[in-house]
Each structure stands twice: as C-alpha cells, then as structure tokens.
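Worksheet: the structure to be examined is printed underneath.
Every protein chain but one is kept in place in this view of the complex.
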Amino acid sequence: MIDWSDVVAPLVVAGGGILALLLDAFGTRRSWRRSGIVSFLALVAALVVLLSPSRPDGLQQALGVLVVGGTLLVVLAAAVMEHEDSMPPGELHFLLLVSASGGLSMVLARDLATLVVSLELLSLPSIALVGLRRGDVDAARGAWTFFVVSVVSTAVTLLGIAFVYGVSGTLVYDELALRLSASRAPAEVVGAAVVLTVVGLLFKLGAVPLHLWVPGTYRGASVPVAAYLSVVSKAGAAGALVLLLPDAFGLQGESWRPVVAVAAALTLVVGNLGAWVQDDVVGLLAWSSIAQAGFVLAPMAVLTTPGVASAPIRYLAVYALANLVAFGVVGLVRRRWGGTSMAHVAGLVRVEPWTGSALVLALLTLAGFPPAVIGLVAKYVVLEPLLDPRFGTPYAWLAVVVALNVVVGLVYYLRLVAVVVGPVGPRLAGSTVSPSPPRAVVVARTAVLVPAAALVVTSVQPDLLLSWIP
Amino acid sequence: MSAVVAAVLLPLLVGGGLVLSGGRVPGRVAALAGAATTVVSAALVVAAWAASGRGEVAGEVDAAWIEAIGARWHLGVDGISFPFVLMTLLLGLLCCVSLVDHAPAGDGPPSALVGLVLVVVGAALGVFSSLDLLLFFVFFELALVPMWFVVARWGDGEGRSRAATRFLVFTVTGSALMLAGFITVGRLAGSLQLTDIAVLRVLVTGPVGMFAAVTILLGLAVKTPVWPLHTWLPDAHGSAPTVGSVLLAGVFLKLGTYGLLRVWLAVVPQQAEVLAPALATFAVVGIVWSALACLRQTDLKRLVAFSSVGHMGFVVLAVASASPLGVSAAVLGSVAHGVVTGLLFFVAGALRRRYGATSWEALGRGLWLRTPRTAGVLAFAAIASLGLPGLAVFWGELLTLRALYEVGPVLGRPLAWTLLAVAALGVVLTSAYVAALLRRVLQGVPTPDDRDGELAGSDVPVVAVLVAATVVLGVAPGLVLGVVEPDLLAVLGGVR
Amino acid sequence: MSAVEVVFLVLAAVCVFSGLQAVTCDRLVHAALWFVLTLGSLAGTFLLLAAELLAWVQVLVYLGSVVVLLVFALMLTRAPTGSGSATFTRNRWLAAVIGTATSVGLGVLGWAGFGGQEIVSPTVGSPEVIGQVLFTEWVLPFEILSLVLLAALVGAIALSTGQRTVGDSGAADGDR
Partner (left out) sequence: MPLAWPLILSAVLFGIGVYGVLARRHAVLVLIGVEMMLAAVTLDLVAFDAWWGEPSHSGQVLSLFVIALAAAEIGLGLAIVLALYRATGTADVDDVPARERR
C-alpha cells in the first residue's frame, strides 16, 4: 500500500532538520553556519532523491521539487538574519525543514488520514516560525491569528473528512473515487461532505473569505518566514488540492467546482484591492500573494483530468520563483536598511543594481508582463483551461475576472517598480544598519539572484519550465 | 538567424542596453547609436524584402518556442506588414535624430529615453512581423511599460503621471481581454499560427467564437482607439514628450489598426462580418466627434491628439468595409497618419521648446511673419492632415470613401451610403478646424516675442524628411498599394 | 429502547450541558472543569460505540494532560479566576447565531444522510485490533504524526523560552 521509496525525500528533509537542531543545541556558540549548512545539504540531498529518474508521477515530483527548492532558497535567504539575536538558528532551521517535510508528504498522500496529518505537520511548525521573533508583539499576534485560523480550518476539513468517510466508508483516494458516487446517501450530503473538506484546504491557501490572517501574519513574521509561508506552504496546500480534487472527488465536480470558482474570483478581487492601498512592501506582497492564490485556484474550477492539473502547478512554479526573489530582496533591505516601507526601496536599482533589477523582474513576472515573458505565459496557462471549448466554457466569466485582475495587479506592481527604479530615497542614501556579516549578505544575495536568473532563462525559453511540469 | 528577426531584436537589445547602462552613455552618443540601429534594422528588412518574391512572406522564421502551449517563434514580413515596418523604422530614426539636439529634461538620463524609444520601436516591429498570436501579444505588451515610463518620466505638466497611468490601465484592460480572445481562438482552431488560422481558413464558430471576436475587438479598439474608448488618448498624447507623442500617434495607434487587419478581420472573419456594421458606426461617430472636439481645442498638441481619433476613424471604417479596397485604404491611411501626425508633433514640440507651451496664448498670433519657415511647415502639415489632394492623407480617406460607395461584401448599401455621407460631413468639419487653427496662430497681427526663432539643429532634417515623405505618399500612393495588393488574401482569405 | 441507548442519551445530555457551561460560564477555571466533564462523557459514548482504545486514550490524553496544561496556562498568565473573569467579545450574539446555525446545519446533514440507519453490534476497537491496523495499514500517517508531536514540542519550547528583549546588538528599533 505504501511505496516506501516515496518517503525517502520527506525523511531526508525531516532528518536534516533534527540534525540541525541537535548540532545547534550542542554547539558551544549559536551560529547560523552549522545548522544552516546541514539544512542546505539535507535539502540538496532531497532534491537529488526527487529528481532521480525512477520516480513515476511527474506532477507529484514537480510539486515536491517546488516545496524542497523553495525551502532551499528560503534557508539561503534566511542567512541574512545571522546575528539577529531574537532568531535562534537551530530552531528556525528545524522548524523550516520539518514543515517542508510536511509539505512533501502532503503531496505524496494517497489517503485522507495522511493528508490531514501532513497538513498539520506543514502548519504547526510554520505557526511556531511566525512567533519565533521573540518578545515581539506583532510576531505573537501574527502567530495567534494564524494559529486560530489554521486550527479552525483543520477542524472544518476534518469534519468534511468525517462525513466523506461516513458516506463512503473509506479514506483512500482511489477507493473514494469509486465509492462516493455509489453511495447510499443523497447526492446533496455527499456534495456537502466534499465541499467541507475542500473549504478547509482553501483556508490554508489563503483564499477569501478566510484570508485575513495573511497580512498580519506576514508582517509579524520575519521576511524569510513570510516568503516560506507565501511559497512553500501555499504550494503544499495547492498541491494537495490538485491531487485530491480529480483523484478522489472527480465525479463530485458539480458540488465543488462552483465553490472553487467563486472562491477564486473573490480571492482575486479582494487580494488585489487590498494590495492597491498598501504603502509597505511586505504588506503589498502579502495582499498580492492572496490575489496570486486566486490565479492558482481559478483553473482548478475546471479540474477534471490529471492532465489539466498542470495549469495551477505551472502557475505556482512561476509565482514561487518570482515571490522568492521579491521577498528575498525585501529581506535584504529590511536587514540592511532597517525597514520595508516604500521609502526603503526607493531607488534600489541605483544603489544595488543586481538585486534591484531582480526585484523589478520579479514584480513584472508577478504582474505577468513582458519582458518577463514567463509571467505572461503563466497567465496564459491559467486562462487556457477556463476557455477550452471542450469543457463548454461554463467559466468564461471567471476568465474575464482573471483577465481584469491582471490589469489591477499590473498597476500596483508597476507603481512599486517606478519607485524602485526612481530617484534614490533618503533611506538608501544613508549607511546600512545591518549587523549581518558580509558573508551572510552574499549568501542571501545568491538566494535572490539564482531564481532571478531562472526567471530570465525561462522568459527566453518558457518550455524549460513548462515542459518539466506535465 | 533571419534578417527580420535580427531587425526586431537589434533595437530591443541596443535599447535594453541603453536603459540598463544607467546614464553612463552620453545622451548624444546614445541618440546617434539609436539612429544607426534603426538604419541597420531598416536595411535588414529591406534586404529580406528584396530577396523574396511578391506574395511571399519575407524573412520567415518558424521555430519551436513554447511547445507546451503550441506557441511558435514565427516571424516574417509580408505586403500588409511591410509598410507598417518601414514607417515605424522611419519614425524611430527621426525620434533618435531629434533627440541628438533636443533631448527633453526628465527623471532620468537622456540615454535611457533613447533606450526606451528603441525598445518601443523594436516591440512594434515585433508586433508587425509576428505570425503567432502569443508572440504578437508578447510584443504588443512589451511596448507598453517603456511607453508608460516615457510619458510618466519625460512628459510635460502636472498630470503626466496620471495620464500615463490612465493610458496604461485602458490599454492593458483591453489587451487582457484580447488575451482571453486569443486563447479561445487558439483552443478552437487548434493553432496559434496566423498563417494556419487565416490562410488555411480554419474557421472559428459558435458563441465561443463570438466571445473571442468581441474580446479581441475590444482590446484592439482601445488601442486604435475607436470612439468611445478613446478617452485615454488626448491626455497621454498631450502630456508626452515630443518623441513620446510621435511614437504614440505614429506607431502605437498602428498596433491597433494593424491588429484589426491581421488578428481580427483575418482570424475571426465570420464574426467580423456580424460586428462590422456596429464598428463602422462607431468609427463614423468618432470622425464627427473628433472634428467637433478639435474645434473647441485651444492647444496645438491636444488638437493634434484629438484629430488622431478622427483619422483612426477613417482607418477603422476602411477595415470594417472588409473589402480589398478597404484593406488597402486602411494600410495607406495608417502610414499616412503616422507620417503627417509625426510631422505635426515634431513642429509642436519645437514650438513648445521655444514658448514653454503650445496653447494659443503661449504661441501668440501672426506666426507667418514672425517665423515664416516654421509657420510654413505647420501650415503644410495641417493642410496635409485635412486631406488635401496630392498629399499623403488624401488617398487613404478617398479610398475609404470609395470602398463605402462601391459597397463591399459586408456592409449593406443603405448603411454604407449613410456612413459615407456622415464621414464626408466629418471631412468638411475637419477643414473647418484646420482653417481655424491657421487663422488663429499663423495669421493676424503678429505679437513678436523675443523667443521667436526658426527650426534649428536636428529638427531641420527631421522635418525635411517628413515633408518629403508626405509629398511622396501623396503623389505616388501606388508605392504602398502595390506592396499591399499581392497579399490582400492574407487578410481577406476568410471573408465571403 | 435498550439499556445502551438509555445510557447514551444520559451521557449526551451531560455532554451538551457541560459543553454549554464550558463556553458560557463566567469563571475561567470553572470553564476548564466543565470541559473535563464534556470530554469525560464523550469518552463514555466512545465506549458505547465500541471504541474501547479510543475511550481510554481520550481519558488519558485529554483528562490526564491537556486539561492540566490548560489550567497551568491559566495560572501562568496570572488571569483573575473569580466571578466575571471570563469575558465575552462584543459579537457574542452573532456568535450564538452562527453556532446555532452550524449545529442545525450539521444536524440536518446527519439526519438527511443517515436518518434511518442503525448501528448493529459493531466490532470492538480493542487495543489489539486497533494496534494491528495501525501498524500495518496506517504506519505512514502514524510516523508523520510522531514528527508533528516533536515539531509542536520544539516549537512550543522555542516560543516559550529564552525571553530576550528585542533591541540588543544591532537589531535596533529599526529592525521592524
């Protein structure tokens, strides 16, 4: 029943996390280098395992690489927090890696029990990560909000799972697909059970209406942790949905499809309107990441066959790269110049040409605008299934909503771009306030430039990314 | 690499390099380099064109690009696009030349402005030579952000930032819808290649096809612009720097008209036939409305901007007739508008540099006597703009009216002739505002100003070239028509 | 009505009553104690539904540790424990409406789906039976669960130890 070769990657990641914790705990002096290098190696090893050619399912593989690769970049970007005394390196790396292993096993889950346990393994450490800035009011508040929303949504998912179990008598995806439609219970009850399960997962993705934890949590957390939440945590939830919906609930589409479509539309609109009024870069990225979740959700409304499942994952991959770049740059700025307001990035391109240009590229990718062709292609990929005449285009309205939200997004992203390439503001003109050693800054800068380079390469040749996600 | 691909990429690369150089290149050097780039690009395109036969696609490249969604790296220049390409390169060259001496002040180094101009030119070339819908869209959008920066950073006046953002929001809204239309077409026809869809007549049908036709039309109508979607235009043109206005009017609007021919009429011909009467009606309303609006203007730049809506109305009317004559008229009208309006904006830019504004008060009266040569060029351009026989604009408008008179396959006789009558009224009104302009600025008792002076520096060659082009197009419209004619089927293949 | 059913109804009544007390009473510690009674009666219903192991786990884990933790937390936060110490938010009545609606909705769902069904002589979930399936079919989630507990433990320790004020070294006020 279990293919144990699947479990190697999460095991390696979790083992690396535990090792990082132990090494740090027994070391004489708390240092980022020790636990950081162990985490780095464990994640690279997991990547190697995932990319080994023997693995069959391309979608799970792609999601796994997304989770592990994203965590890897977060670990590197977090190097900039060295010597930040309120951040203990051992615990940080342990929680990051254990949470990532939860994301991995969530993607590998083939039954609802594994899914929900993995979901908790993804969530609980990331909640702790948010609160980890010790003695910080915002961090504690952010963690509490995140905790309550997370736990309540888990309870709702569990309730849904209980009813799914009640009507079908099983928790295994493949059996569910057969037994749900043959159930003795009325179709409405089956539909309600399925919707409750899905709704709980939507909360985790940061979809409207339970999105309000996102801004406070992202701003309370340290920037690399916010990057982790916006990329890896989302990838786990979206990945689970993409596998769960067609595989287990494929024949119950009439019940969950409208829910997903409406949630996607609301998420797009509300996220974009929220981002529109932000004057803090992290706040803007937090709200825009809500909107971006809407882009990921939209094609799930027509998720029928595993073949279509590639659209959300392709979008997610592009979003992950761009968001990691954006958060990475903001993390650097926050550490070196002490803030994340618009004034702190004014003229960044002139002060730090490379990271500044990377930020511009990332923002254009998120907006979906050339020269960041890959961002545009991602939007195309999302719209395509919605407009496919084979499905009779019942969700053409959603396609129009998606298209119009591209416009809204473009305006606020461009406003930020204009600030970044504009005249140098007083903040950046002043000297840096960072206690981060130069080596840590170099590592963090690498964590920005590598995905930025990937964005450049895939903009020239999008197939490099797209063809790799089946 | 094909010469056409090189011609498209060269301005993009040089322009991108200049933008990224961050002011390390002196402005004059950058402008000269930009001019050289456009000349090289033009030489490449002309060479490719000369090497291919008539009715063929010159310099065609068809290589794998994004196989995952069926988009190909498919470029080439045919008779429809060749006039657009040459006009773009000519205007790009003249913009660069004008920047040698007259770079406007703005938030950024002059070399960056030259770079942005080159990127816009390269993107426009990409649009005109794309034979793949997604590639078309990528270039279509690529031109936007640099243009936004040109207006927002180097523009005039307080409202430039708002005008630039409004321009951006309007056009992006349109093009986002257009993308939805493109995707629908791609799914219905099973291909994104214009050559497959238009020439092999893979027809797009049903309500889904209508959805595609309407969304594509909306996107292009905003860009062109078709009344009543034009409201972004006057402010953007009015507040852009001279080169920005020239590129907006000369090149940007042509992305819309070219798109109407290439990716609307040719891709969704059946739906185009249904939508054409409405489109033609809007176009005619635009012609009259723009003439009336022009009568009320008190600023040269804004007057020229509003007049563009009318000129584009004629082009759209020609497209909507969906006849061979109409397509020829649309191409000719687009090119002529680019040349003449470019000339007007260059003159307006020279005046603005001198007097600080282009309103009637700032310009004063009696320009004939104060600066006869400048006044002469202005009068020439204004009269060309109203469609004087023997000058560029005349043929485009005449052929449009003739296409209506002869009644093409799409518009019925009563409608066509009604439209013809109203459009003719528009021509009369146009003469009225041009006459008003001449009387108000050129004639009257001179109000001498110590800032008076003739065109100087790089303005002289720029204006000379455009005057010559206006005359040549007016005397020998066959130069363009002969190029267009063999490839009419590429556009009209699907029309009954 | 069989004896089992009578006992179930009694336990259910205790469960609902104590549950309502737990969320409405106005003393913090009393709320925690009412909660103990809710969970205890719930454990009783587990026994009636033949979930033997589960009933004992419920008693051990919840009554033995969770509630103790809760009470400790109340003491650590030095919360006043007298009458009126457990206050309500402003949207209490809205909450009541939502809670009632949830109950009714779920009840209707259960009734509509499983109205006429009877539970007949279920197999007893003794420790042997559950242990058997747990370590054959459900090993993977079980292992993941152990990791969840470890992570929660480390997270909790990391959050509650090493109190240091922000502001030492260079991470000054600007580090916001």
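Labels A, B and C are assigned to the chains in the order they are written; within every chain, residues are numbered from 1.
Keep in mind that, in the parts below, a residue touches a chain if its C-beta (ideal position, glycine included) is under 8 Å from a C-beta of that chain, and two chains touch if they have at least 3 such contacts.
Just so you know, these numbers come straight off a predicted model, no measurement behind them.
**Q** For the unseen chain, which displayed partners does it touch in the full complex?
**A** A, C
**Q** Considering the complete complex, identify which of A:F147, A:Y228, A:Y380 or A:Y395 is in touch with the unshown chain.
**A** A:F147
**Q** Under the stated touch rule, tell me which residues of chain C contact the chain that is not displayed.
**A** Residues of chain C in contact with the hidden chain: 2, 4-5, 8-9, 12, 15-16, 19-20, 22-23, 28, 31-32, 35, 38-39, 42, 45-46, 48-51, 53-54, 57-58, 61-62, 65-66, 69-70, 72-74, 76-77, 79, 85-92, 94-96, 98-107, 109-111, 114-119, 122-123, 125, 129-130, 133-134, 137-138, 141-142, 145, 148-149, 151-153, 155-157, 159-160, 163.
**Q** What chain A residues would touch the chain not displayed?
**A** Those residues of chain A that touch the unshown chain are 112-113, 116-117, 120, 124, 127-128, 131, 134-145, 147-149, 151-152, 154-155, 158-159, 161-163, 165-166, 169-171, 210, 212-213, 215-216, 219-220.
Going forward, only the chains that are shown with their structure count from here on.
**Q** Would you kindly say which chain has the C-alpha centre located farthest from the C-alpha centre of chain C?
**A** With centres defined by C-alpha atoms, farthest from chain C sits B.
**Q** In whole angstrom, how far does the Cα centroid of chain A sit from the Cα centroid of chain C?
**A** 30
**Q** Taking the mean of the C-alpha atoms as each chain's centre, how many Å separate chain B from chain C?
**A** The mean C-alpha positions of chain B and chain C differ by 69 Å.
**Q** Provide the C-alpha centroid distance between chain A and chain B, rounded to the nearest whole angstrom.
**A** Comparing mean C-alpha positions, chain B is 42 Å from chain A.
**Q** If you look at chain C, which of its residues touch at least two other chains?
**A** none
**Q** Can you tell me which residues of chain B touch two or more of the remaining chains?
**A** Where chain B is concerned, no single residue meets two or more other chains.
**Q** In the complex, go through chain A and note every residue touching chain C.
**A** 1-2, 7, 14, 18, 21, 83-86, 88, 91, 94-95, 98-99, 101-102, 105, 111, 113-114, 117-118, 120-121, 124-125, 127-129, 131-136, 143, 159, 163, 166-167, 185-186, 188-189, 192, 334-335, 337-339, 433-435
**Q** With touch defined as at the start, can you tell me which chain C residues reach chain A in the complex?
**A** 106, 109, 112-114, 137-141, 144-145, 147-148, 150-152, 154-156, 158-159, 162-166, 168-172, 174-176
**Q** Which residues of chain B touch chain A in the complex?
**A** 16, 20, 22, 64-69, 107, 123, 134, 137-139, 141-142, 144-145, 148-149, 152, 165, 168-169, 172-173, 176-177, 179-180, 183-184, 186-188, 206, 208, 211
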